[in-house]
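The other protein chains are all here in position, but one chain of the complex has been omitted.
Letters A and B mark the chains in the order given here, with residues in each chain numbered from 1 onward.
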Amino acid sequence: MNADRDIVGIVGSTFFFFVGATVFAMSFEMTPMAAMFPRTVGAALALLAAFYIFAALRGYRGEAVENGSTVREQAEGLGRRIVLLVTMIGWALLFPVIGMFVTSLAACIILMFTGLFERVSPGRLAIQLGAVLALVVCFYHLMNSILNIPMPRGILF
Amino acid sequence: MLKKLGVLVTVATVLWATGSALAFPDKPVNYIIPFNAGGESDISARLQQPYFNKITGEDLIIQYQAGAGGAQAWSVLNSQPGDGYTIMGTNLPHIILQPLLQKPGYETADLTNIYMFHFTPDALLVRADSKFETVQQVIDAAKETPGALTVGGTATNTANHIANQIFSNMTGAQMTYIPYTGTGATIPALLGGEVELLWGYTTVAAGQGDKVRMLAVAQDERHPLFPDVPTFKELGIDMVGGAYRGIAVPKSTPEEVRRQLSDIIGKINADPEFIKEMEQAGFAMLNIPYDGMEAFMSERQKIYEEVARQLGSLK
Partner (left out) sequence: MAFDLGSVLAQALSPFNLLLALLGVVLGTVIGALPGLSATMAIAVLVPFTFAMDPASGLIMLGAIYTGAIYGGAYAAILVNTPGTPSAIATTFDGFPMAKRGDGDLAMTLATLASVVGGVIGAIALMTLSPLLANIALAFQSSEYFWLAILGLTLIASLSTGNVIKGLIGGAFGLILSMIGVAVVGGDVRFTFGSSALLGGIDIVSALIGLYCIPVLIDLVARPDRHLEPAPLGRGFRFFEALGLCAKNAVNLFRSSVIGTLIGILPGAGGSIASLVSYSEARRSSRHPERFGKGEPAGLLATESANNATVGGGFIPTLVLGIPGTPPDAVILGALLVQGIRTGPELFTQQSGIVYIFMFGLLIATLMMLPVGLLIGRYAYRFIVNTPKSLLVPLIAFMTVVGSFAIHSNPHDVVVMVLMGVLGWLLSIGGFGPSPIVLGLVLGQIAEQGFIRAYMIGGARGNFGGQLLFDRPISWAIVALIVITLGLPLLRLLRGKSQNGKEARP
């Protein structure tokens, strides 16, 4: 692996190239007015991505202003990151089925432990669990009763 | 022991059921508007709100679940509890055209409408300083150079779009239909001169006062707020239509509750104060109770299917 080359950038651009090409191809099934933008933007995306792949293969690598993380940095704490993502995905998919309150409480407790780095005494842990419970109860109440947003109850609550 | 419990539960259920039958509603009713706040659906619901409270003594809580031109809310209506405490606004032609033209996640038959309470008649509008004084002038100009006149309206495959298609069918006038995101966006387009004409509703004319001129309305009789504006019928164009608005309940709602709700909405609709407020805002009253719904819906279904076929072939 050549450290000078923007490998992840190439991978990302390949993804975008296919997105652009797909959008371009799909635009031919639309009415003329609705197809105009998808065709133009899809083609532009595919061309830009192809150009970037070409440039990156020849050793170009720019530095985006708004880019804080690299692959190496992201490898740190990867386990926790994945726990967080899995929790969020599970939360989003399950709350309409099981109910907002129960899933949120469960997810918040998991995330609390995910965000816990130092050892804490049982007393402090109890306080923190209480705080999480209070948080979920308060927000649930705010949404459900005050702002009239119908929270999904699902099979549990 | 178990038996006893069973009896107790049965008794309680019966008591609860009769109790609720006697005093429905006995808690606030949620009224879901499948559009953003501020539109015609919202305003008419806001006008209903105080009368609902006056008649039942309970509050009507208005919530918004906008998305996909209403389809997002309508596709989940039947998964709501069917106890009569969740009702949802429905709109025609939306609930007929969407299932015909797209896959919106619901079918027209899935929605249990219990009352259609008003409609906003289609209206052909021009700016106050426009050269068009009558519909006939528009037809003549459109026939002279087909497609050169631009007429604005809300989005594609909507009440406005259909009105344009029907108008064109009946008169042979060809105009270019320009779709906008919502009624709000069409008004500056007309006033600013981007389009020459606008398919709108009587509510638009009511809100804009003397800045716009309405050439005709698609109603059986003239609108009380605009006694000088002719109907299309008077002009020999058989166009009656617009956006109809009603209320639906989840499928699981018992027959009796459906009737009770229908009665309540009917009572609101009969209140002279309410009628006055609605007409002041440009709405036209409509009374299709639960019993008349099937006939009304199948009649509209036929009309829209015809137009949908034409719009589909336009593609």
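Note that contacts are C-beta pairs under 8 Å (C-beta built on N, C-alpha and C of every residue); 3 or more make two chains touch, one makes a residue touch a chain.
None of these values were measured; they are calculated from a predicted model.
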Given B:Asn157, B:Thr171, B:Gln219 or B:Ser262, the residue that touches the chain left out of view is B:Asn157
Listed in rising order, the chain A residues that touch the chain left out are 6, 8-9, 11-13, 16, 19-20, 23, 26, 30-38, 41-42, 44-45, 48-49, 51-52, 55, 61-71, 74, 76-78, 80-81, 83-85, 87-89, 91-93, 95-96, 100, 104, 107-109, 111-118, 128, 131-132, 135-136, 139-140, 143, 146-150, 152
For chain B, residues touching the missing partner are 36-39, 42-43, 46-47, 49-50, 59, 62-69, 71-72, 75-76, 101-106, 147-150, 155-157, 161, 176, 178-181, 184-185, 187-189, 191-195, 207-209, 211, 277, 280-281, 311
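Going forward, only the chains that are shown with their structure count from here on.
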Per the touch rule above, chain A residues touching chain B in the complex are 31, 148-150
Touching chain A in the complex, chain B uses residues 30, 61, 63, 315
